[in-house]
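Every protein chain of the complex appears in place save one, which is left out.
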Amino acid sequence: MGKLTIGVSSSLVGSMSLDFAVKLAEAAIDKGHEVDFWVSGNATLLSKKTQRPFRDYSHLGKKVGELIGRGLEAAACESCCEARGLQKEDTMEGWKRYGMEWYLASCFSADRILYIGDE
Amino acid sequence: MGKLTIGVSSSLVGSMSLDFAVKLAEAAIDKGHEVDFWVSGNATLLSKKTQRPFRDYSHLGKKVGELIGRGLEAAACESCCEARGLQKEDTMEGWKRYGMEWYLASCFSADRILYIGDE
Amino acid sequence: MKLGIFVSHFRFNTSSYERIKSDKLGVIFVQNGIFHATVKENNRSSPLLEKSADFFVLSEDLETHGFRRSDVDGKVRVINYSDLVNLIFNEYEKLAWL
Amino acid sequence: MKLGIFVSHFRFNTSSYERIKSDKLGVIFVQNGIFHATVKENNRSSPLLEKSADFFVLSEDLETHGFRRSDVDGKVRVINYSDLVNLIFNEYEKLAWL
Amino acid sequence: MALKKCAFIIDKAPYKKETSRLALTHAIASQSAEVYLDDGDNIEPLVAFIGDGILNCLKNQRALDIYGVTSLEMHIKNALLLGLNVYVCKEDLERLGLSEDSIVMDADLIGGESKTKIVSFEKIQELMEECDHLMFF
Partner (left out) sequence: MALKKCAFIIDKAPYKKETSRLALTHAIASQSAEVYLDDGDNIEPLVAFIGDGILNCLKNQRALDIYGVTSLEMHIKNALLLGLNVYVCKEDLERLGLSEDSIVMDADLIGGESKTKIVSFEKIQELMEECDHLMFF
């Protein structure tokens, strides 16, 4: 079993890259791999609580919560959050907020890295 | 003098299309035109209060507030806001929240429309 | 019609751009569209400049990227936001952001 | 090296794609990259399929867009998310999302 | 008493950007714009798919099952059901090797009124000229 670090900076809605990343994380965890999940830039909105489910948008928050329960390490870039008006108290349970060096340290110990820097 | 309706759906940070739209709105108001400003999709984040200014990002919230004081009609798509966890009480002063039909009605009375649907 | 087209990308599918016709046509290069007014890839001007149109580039976006007026192709007129407002209200009736 | 490249766009600047070399190369079409595995523009397969590589397309993204397995170019293998995890851990050491 | 025509031109493929979805939701919303307008005033939307935008129109999109998002197919059917004029560029269908069979032509399963019209780019050009406002998605 290995460790995969996924980094994403795409918007919560639009490119669906976060949808891809969450599904990939789930598939890896299903197979017993360890997954670190890093969101920066616009992707930090995924760490916000009170996302209301709408049929026009996927509702990823709930799924990530489940995956955190199954061992996913999910962290959001602190300064990217703040710049978007997301305060510490807006963070969904189980998520961490760190500086970017956390992601780099995660890359250090990862067997594979997929960084999705589309936006 | 005429009326310009600007619609934008791009992220607050990333494409800088909102930066463009706000500068265009300002230039039009400076010349005495009337401007309606509609944000939908990811652009609705512009209507959120407590955006913390960071040097890596433009701080558009303040400028839009000034323009509202000078007559800009700024409105955000209600369902696009809700889908992103933005509640009514998160809305910056002076902004309105409407259904998409408000934008269409604004188009009806506009002399010019610029819709920026980049994302 | 009198149409103003905004080009904001360097790389994009140009099929709409190539096909749209207009009695009066203006092309305004903004954001990364400014590369079409400044960069000569393999020593050639952008194919976008071959269209029969009046071309404009936004000075603010030119300077954001580090270009100067002297870098701009001779076919393209440099304008600022204030000029752009005049173009929008006085020259073109419909606008398309591609 | 053993490199897996993710292609997620239909239209993009392919200069990195064309130039990167790898002893072992896999190309995985996801999101709008799936059009390279399905659409024959002007009756021709995507030029991306000319690269010497193993090609894969994500079935979930194929079906999201309304395509079926029978629409996929013969050069491309259809995989799902679970297969993708195996590819990532067993076949490729480095990954690039273009 | 006035009627203003708005053309919603979709030239980008779906799912990688939100823009085509917003085109359809905005176009559909035109029908309730009256609440903000004077009696007799109205907005008439038309939706045209050109270029890569025609890839929004494919049948059997499974976005809802797989990713939990409504498909563009559902939005197009909704537009047809509400009687909006929906056009698809013929030359682009040919260019991308798609047939009339492969795209959404009506909302019949849910009782639709209008049909997708497959027309030449020349016709779409004419429609753009006739309309009062133009928006690209």
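First chain written, first letter: the chains are A, B, C, D and E, and each begins at residue 1.
Operating definition for what follows: a contact is a pair of C-beta atoms (placed from the backbone, for glycine too) under 8 Å apart; a residue touches a chain by one contact, two chains touch by 3 or more.
The shown structure was predicted, so the numbers you read here are calculated from the model rather than taken from an experiment.
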| item | value |
| --- | --- |
| Chains in view that touch the one left out, judged over the entire complex | A, B, C, D |
| Which of B:Gly14, B:Gly41, B:Gly85 or B:Gly117 contacts the chain that the document leaves out | B:Gly14 |
| Contact footprint on chain D, counting only the chain that is left out | 1, 3, 13, 15-16, 19-21, 94-98 |
| Contact footprint on chain C, counting only the chain that is left out | 8-11, 31-32, 35, 39-43, 60, 63-68 |
| Touching residues (missing chain, whole complex) on chain A | 7, 9, 40-42, 99-105, 107-108, 110, 113, 115, 117-119 |
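Everything below uses one rule, namely that only the chains that are shown with their structure count from here on.
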| item | value |
| --- | --- |
| Intersection of the contact lists for chain B and chain C | E |
| Target chain E, source chain A, minimum contact steps | 1 |
| Most distant chain from chain E by Cα centroid | A |
| Identity of the chain that, by mean CA position, is farthest from chain B | D |
| Centroid distance [mean C-alpha coordinates] between chain B and chain A, Å | 28 |
| Approximate Å spacing (C-alpha centroids) for the pair chain A, chain D | 24 |
| For chain B, residues that touch 2 or more chains besides their own | 15, 41-42, 113, 115, 117-119 |
| Multi-chain contact sites of chain C, meaning residues that touch two or more partners | 13, 95, 97 |
| Pairs of chains in contact (touch as defined earlier), listed by label | A-B, A-D, A-E, B-C, B-E, C-D, C-E, D-E |
